[in-house]
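Okay, here's the structure, questions in a sec.
Only a single protein chain was left out; the remaining protein chains are all shown in position.
Take a look at chain A:
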Amino acid sequence: MKMAALCGEFGDLVQIKKQLISVISLCKERGLLHSAKWASELAFALDPLPKDELPPSAPFTEEDAQDLDALTLAKSYFDLKEYDRAAYFLKGCCSQKAYFLYMYSRYLSGEKKKDDETVDSLGPLEKGQVRNEALRELRVELSKKHNAGELDGFTLYLYGVVLRKLDLLKEAVDVFVEAIHALPLHWGAWLELSNLVTNIEMLKSLSLPDSWIKDFFMAHMYTELQMIKEALQKYQNLIEAGFSKSTYIISQIAVAYHNIRDIDQALALFNELRDQDPYRIDNMDTFSNLLYVKSMKPELSYLAHNLVEIDKYRVETCCVIGNYYSLRSQHEKAALYFQRALKLNPRCLGAWTLMGHEYMEMKNTSAAIQAYRHAIEVNKRDYRAWYGLGQTYEILKMPFYCLYYYRKAHQLRPNDSRMLVALGESYEKLSQQVEAKKCYWRAYSVGDVEKMALLKLAKLHEQLNESDDAAQCYMLYIQDIFSCGEQLEHAEVSTALRYLGQYYFKNKLYNEASLCAQRCCDYNDAREEGKALLRQISQVRDQIETPSADLFTPLSNSNTPVRRVSPLNLISFTP
């Protein structure tokens, strides 16, 4: 049903293409490069139009003709980043296009001066105070025009940007929505709006124009708000509607998969992306993170070399190289490259956290703490930095102290088992077994990534002499390990089997006990014990010949809070 509606909406791909082509030229004329880039990428993904279908260029008014010379001159100055000069020659022009360029160059001039100023300020404390001096004047003029209703889509967008820079967020949201209504095809306005939307309620309360571009926006928003399922659905719809060749969509889907830790899917998509767009640098840091997690050294090395050839002074490149060195355990160099990334863009969140990880590897805990703290300063909701801080203090043997940080991380990612396991371990170190048990159980319930929670829980029960619960956990652990298929390095199936064997033996369930003991013999470290147990079982069996029905009575009388221990059918889990 929904699909049909969508198809109807997107049916006229030709129409969309036409719109895109016209908006590209509009953006280019005004120096809005990123929006032009986005639109062009999308237009490229659609089939080319025949010659006679190409949209006519925008109508040329009397005013435009008047300003033509000044505009051309100013645009060339603008392109050469001589913003003040451009603004000077545009003063007094009356066409909308010239007015936008006039205001935009004044804005950019202010921004440029601000950046220069930051390096050359009077003192370190003044740094926070440096701001774009032009903003207030721009706001005064734009608000006057806005009240008079003389602003077009592009100028509205600029007005919104100015408001946002002045921290007048509420007004900015209103103006951006207005800008979108005036000119739905300008992706920059959508993007700015997406930065201001903080939660789903706010998103729902916005009144947005009903255009095909809204679907792109919604998908982007869902990704930002970590509603990955919805986002993936949206992108899937877009692909089916005819944008299957768009690199933008592919990269967005890959990032979404990365966010939900579906590594294989994400990797496949990134590889596809690199096939289609080999010189792309955007999002490649995410790709390198995936390769790092999978320990794919040759691929990462290839990617790093490739990116260096394209452009070595990009934040993404530096991050990729940092990851590469980190994977090769050259942590000093890795840290160096993350530092370089931060010099290129101090607000690059990922680099701070990654640098913290590198310092952790180098056992330079104080530097790691600083890096993580910086990451938190940039974004308070960065759970990896909180988690990293917790790990640092755990290494410094301060289990109580690190609880706070793990709790913070857990608060931000309530369904991530790693934080829960870390919390549980800290509680265990503090001899708070009750809390620890809760953490491990919760970690298992939310889907344990590392498959460690159950084992730890079982060991905890073992320590507390809660043998029924322990056996229950070991059994679940074995099921868990075998059902996931792949062999994990740290798997301790033998420990579990050994304990289960003993447990069944104690409860006089000799059949199950001998089964476990036999399985034990498959593992080197438990072979001897398995054999010993088998011998014991056969001895006991020789001594007493009891009817099997009695065997279950002691168990059924015990009132364990966890689910009943059932005889184990190990055959089905044979690896």
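The working rule: a residue touches a chain if its C-beta (ideal position, glycine included) is under 8 Å from a C-beta of that chain, and two chains touch if they have at least 3 such contacts; residues count from 1.
By our rule, contacts and distances are computed from a predicted model.
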| item | value |
| --- | --- |
| Chain not displayed: protein name in its UniProt record ("Anaphase-promoting complex subunit 5", "Translation initiation factor eIF2B subunit delta", "Histidine-containing phosphotransfer protein" or "Integrator complex subunit 11") | "Anaphase-promoting complex subunit 5" |
| Listed residues A:R136, A:K229 or A:R328, member touching the removed chain | A:R136 |
| Sole contact to the chain not displayed, among A:Q15, A:Q236 or A:S366 | A:S366 |
| Chain not shown: contacting residue from A:V173, A:L238, A:L342 or A:L457 | A:L342 |
| Residue among A:L396, A:V449 or A:L464 that touches the chain left out of view | A:L396 |
| Omitted-chain contact residue, chosen from A:L80, A:L430 or A:V449 | A:L430 |
| Interface with the undisplayed chain - residues on chain A | 120-129, 136, 139-140, 144, 332, 335, 339, 342-343, 359, 364-367, 369-371, 373-374, 377, 389, 396-401, 404-405, 430, 432 |
